[in-house]
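Every protein chain of the complex appears in place save one, which is left out.
Our next item is chain A:
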């Protein structure tokens, strides 16, 4: 009896951990031909969390890429090519992302992949795609190391994976922008920093902290929270007693919303600021306490305000997707469109037919892509990062994210 409970405990915990990682892929696309004649099928893979607490963002990514493919087919963007989308669910779990990457690589019709949402997932996928020479464009990854190598912080930039591209600006840009806004525009001098220990959250918080200190601000305390936990009241009380006038949170909206709420409940009337991970309606709607005054940076100008995005929004509505395009819809559409443009260039260079080494040619063409997209000009620099460094600060006003400052970031 005595040993049993320990044994059972370990069993349960291990299996619990396994269930988190094991239930991954769900077959989204069908690869069979419509029999529409001689058109060659090119599949654009999508990897994003389609279920789980980040599914609001993942579904937006999937639908936006789907819209890009449909638009290309309708306009006959690449003559002789029919685009299809195969969407796989990674549940924001790195191991699932890797399994999905292997699956996409195995389908020879896949010439480009849009995704994933999470930087931590991307880390596990890059190697798989690189060895298969399959292009990957993430609409949402912001961790600098993904494109600039692990030593980017020391000023050594080295592109690790030639197949990796992204339409999202990195956390270097975002973290610094946030620090400058909080220090200069909002006039906050004492910040308490919390992160969720994930690749994205911890990275962003570190960049923010460095810039905030450089500007002359003071970091009065730090703490970490665990993803999927919900009781942060002890951390919230630490924020209160630290005397901070603001909180910076590196992480995603499920924990961010709860943390902001619980900090307000302690009576500490300080705004919480975060990155694009918390800039979601769910951040506000999920917790009852008012989030008024909380801040978030997000990449790009607000999609609703860009002239280039109007058509995207109209088309998205017309398609009648069940979920909204969410924070990364525009970037996902652009990422999908970049893949389509790369396929177009590869086909054009090969006399109107898909080249035999299509994947390599698409990677090559992707580096040279340049077009006016939903979110502005889409092009990639020598690391595969977007050349578009526009950022916006959003503030919760009247229960909604309202943009308060948009700017182009230059160091």
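FYI, a contact is a pair of C-beta atoms (placed from the backbone, for glycine too) under 8 Å apart; a residue touches a chain by one contact, two chains touch by 3 or more; residues count from 1.
One rule holds for everything that comes next: contacts and distances are computed from a predicted model.
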{"item": "Listed names \"Tricarboxylate transporter\", \"3-oxoacyl-ACP reductase\", \"Branched-chain amino acid transport system permease protein\" or \"Indolepyruvate ferredoxin oxidoreductase alpha subunit\", with the criterion being the UniProt name of the chain not displayed", "value": "\"Branched-chain amino acid transport system permease protein\""}
{"item": "Option from A:282, A:306, A:343 or A:378 whose C-beta touches the chain left out", "value": "A:282"}
{"item": "Touch criterion as defined above, residue of A:254, A:329 or A:373 at the omitted chain", "value": "A:254"}
{"item": "Contact partner of the left-out chain, one of A:222, A:308 or A:406", "value": "A:222"}
{"item": "Identified contact with the non-displayed chain, of A:266, A:308, A:350 or A:406", "value": "A:266"}
{"item": "Residue numbers in chain A that touch the chain omitted from display", "value": "1-3, 5-6, 8-9, 11-13, 15-16, 19-20, 23, 51-53, 55-56, 194, 197, 222-226, 228-235, 237-238, 241, 254, 257-258, 261-262, 265-267, 282, 285-289"}
